[in-house]
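Only one protein chain is missing; all other protein chains are in place.
So, chain A:
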Amino acid sequence: CNLPQSFPLAKLWGSSLFPCQRQLPCCPTSHRPTSSQPHPIWPTAMPVRGYRRSPDLHSYNLTPPQVNSILKANEYSFKVPEFDGKNVSSVMGFDSNQLPANAPIEDRRSAATCLQTRGMLLGVFDGHAGCACAQALSERLFYYVAMSLMPHETLCELEAAVEAGRPLSPILQWHKHPNDYFTREAQTMYFNSLRTYWQELIDLSSPGESLGPREALLSAFKRLDSDLSLEAQVGDANSFLHYWVLRVAFSGATACVAHIDGSDLYVANTGDGRAVLGVQEEDGSFSAHTLSNDHNAQNENEVARIQGEHPPSEKKTVVRQDRLLGLLMPFRAFGDVKFKWSIDLQRGVLESGPDQLHDNEHTKFIPPNYHTPPYLTAEPEITHHRLRPQDRFLVLGTDGLWETLHRQEVVRIVGEYLTGVHQRQPLTVGGYHVTLGQMQGLLAERKARASLAFQDQNAATHLIRHAVGNNEFGAVDHETLSKMLSLPEELARMYRDDITIIITQFNPHVVGHQRQGGES
């Protein structure tokens, strides 16, 4: 498909060829999709479900080192430190990476170790209509979870320290890539909201009490979403901050978070990110065990839930074209106050908001058939899994990954990468007519596939390489990779989505030991 440089984007948007994914259809006439425009709250996302393959328009040829530098730009690895030559944690470490398709990228990721309580938190956040909400989640959500997990006494000590102006002992140890940033201007506001939350937790609990991980995750998710909403309603004297909180609230994000403490793995999911466990079978092969449900139109339970939450008169409009109100793909999300607030509240907040918002048709747009808000919730679905020795790793990924690779394929690629074993059938010629040249081609391809594993030091990078570069035979093909990665910014989103992956490797010795200890 040859797309001329000046192709009418508007036309394409309207066409069914490129169904919008989680894009709120803004007014095409007033919105020019160029990145040079003053920053709109609803930026120029152009999500596409059925990505086009082998883009042949601008095929810049990237060299393998160039491809590698693009793929590795955001890779990060963390290895749990060993004590006395032994790793006593059930987690050996994790590899994470992300590959942008949007400019700027709308995905975020977080990883941290809880210092006041036990356990490790890992999460991927997929933003839509901008990156603001996902950014806020990446900075704040784990603090909310950590607070929720704290026993009453620890919370009281914390409050006493703040009260007395004493320095706080750190709550989280972050494992961040240099590109993972914090919004410095908003920290005071974030802290105040958090403090209000823990004060409430103190009031609601009694000495010796703490929430279990399930309740803690649930509470943290809901509380943060309500704080996002509240901060946007209250606003801020600082116009930048005021603008910022509105951007956060009017954009949205899904979250898929894992909390691992010993053999207990909890996954809290809101939206269409996914957590998949890689289980090694006795024969050495890997199978996928999904620990989360997608919250989208493909999930019948979700459709039924949404339809049940609204009057029967809305049954046909609440989910249309596989989207919430015909607009939003994920059925649960943080932010997105356009789907949560009443029309009056939305109008009120926007009118008192900073000037930047007034030009934006996007924010003013009210979803059609908007009768009984809220239509959207950030309440997570929580899964508990007790780790077994055969559970080797956990893949957290945004939907950009799961759209391109089947979960079974994901687990196979990661499993083979981590074990270094390539379960390949040996080639036999048998009675076929194969020429030496054909055989050489076949062998070269198999070799390339095997050597890719050695090229990557990071399992997530390896997985992205497959997600983006797989050709029709399921093998990474440099040409495909080169084409997909050299797409101009404004076109990349048509062929792929942002991809964010965290792969956590478990420590089978510790997991097995803890289980034994727990059962005996």
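Operating definition for what follows: a contact is a pair of C-beta atoms (placed from the backbone, for glycine too) under 8 Å apart; a residue touches a chain by one contact, two chains touch by 3 or more; residues count from 1.
Methods note: contacts and distances are computed from a predicted model.
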Per UniProt record, missing subunit out of "beta-fructofuranosidase", "Pyruvate dehydrogenase phosphatase regulatory subunit, mitochondrial", "Vacuolar cation/proton exchanger" or "DDB1- and CUL4-associated factor 13 isoform X2" is "Pyruvate dehydrogenase phosphatase regulatory subunit, mitochondrial"
Residue among A:His289, A:Arg446, A:His478 or A:His509 that touches the chain left out of view: A:Arg446
Going by the touch rule given at the top, which residues of chain A touch the chain that is not shown? 424, 426-429, 433-437, 439-440, 443-444, 446-447, 450
